[in-house]
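Every protein chain except one is present and positioned as in the full complex.
== subunit A ==
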Amino acid sequence: MSGPSLESEPLVAVRNLHVEFPSATGVTHAVRGVSFAIGREKLGIVGESGSGKSVTGRALMRLLPGSARMRADVLRFGTTDILQAGEREMRALRGGRIGLVLQDPKYSLNPVMTAGAQIAEALRAHKRLGRREARDAALALLESVRIRDPRRVHDAYPHELSGGMGQRVMIAMMLAPDPELLIADEPTSALDASVQAEILSLIEEQVDRRGMALMLISHDLPLVARFCDRVAVMYAGQVMEELPAADLHQARHAYTRGLLECLPSLSERRDRLPTLKRDPAWLAPRA
């Protein structure tokens, strides 16, 4: 496991990332000059659908459709230059040094393999382990994601698991090869409020304990702020504002403020919700 060459270097460095999707009707510029860095910390990427937040996450793993055009001044993970790396190196990165947790475990787990077999497969793809060892390691992982009855879940098929349980299995699988970075793309949007909090605190705990970095991608600004150190707010393919999560209530950008203000509140009664006035100036390329 080779970390970044210098301790002071961030784990992930992205500078001036652009992603375009050409189509018959023209070019969609999904990401327009995004820059950020992630050290051993938790970065939240927040934005509405179509803001480019997921595409940014996928670009880091080079998991974009073949038609996508990607360019950047810097796109680096550890010492790997993602723009130049060969497929072999990328395969070691994907699911190995970078784990990816997606929204709905119903679609991201293999429906005809038991949970345990999928975790063992992830383990053996990235580490030299025998079947027996892989099974023991899978059970230990299931226990570490706070599954009370790891043996039952190990032998269960995805359809026999609840959404929250499925997401725990997914997390266990992604933690299996000891990644340095976990990208969680809307990991809890398909789950209930209470399960949502459990899954996010589980991710938080594992990230802290393993000294990993986390990139949490979500449309839910308050939720992200609760679990991350820093938050980057994206709109129309650009980062509008980046700020410490604790300072969210002091957000300056009108878009960030607008996103916070349009939420209905439990504690305070409001007859009408303020709606977001989209300022065309937000679309202008930023320096």
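Methods note: contacts are C-beta pairs under 8 Å (C-beta built on N, C-alpha and C of every residue); 3 or more make two chains touch, one makes a residue touch a chain; residues count from 1.
In this text, contacts and distances are computed from a predicted model.
When the unshown chain is looked up in UniProt, the name that turns up among "Sulfurtransferase", "Peptidase M16", "Sulfite reductase" or "Glutathione import ATP-binding protein GsiA" is "Glutathione import ATP-binding protein GsiA".
Contact with the omitted chain, checked across A:Val112, A:Leu266 or A:Ala284, is made by A:Leu266.
When the missing chain is restored to the complex, the residue among A:Gly52, A:Gly99, A:Gly116 or A:Gly258 that touches it is A:Gly258.
Panel shows subunit A; residues 48-49, 163, 192-195, 197, 219-223, 225-226, 245, 248-249, 258-260, 262-276 of it touch the chain omitted from the view.
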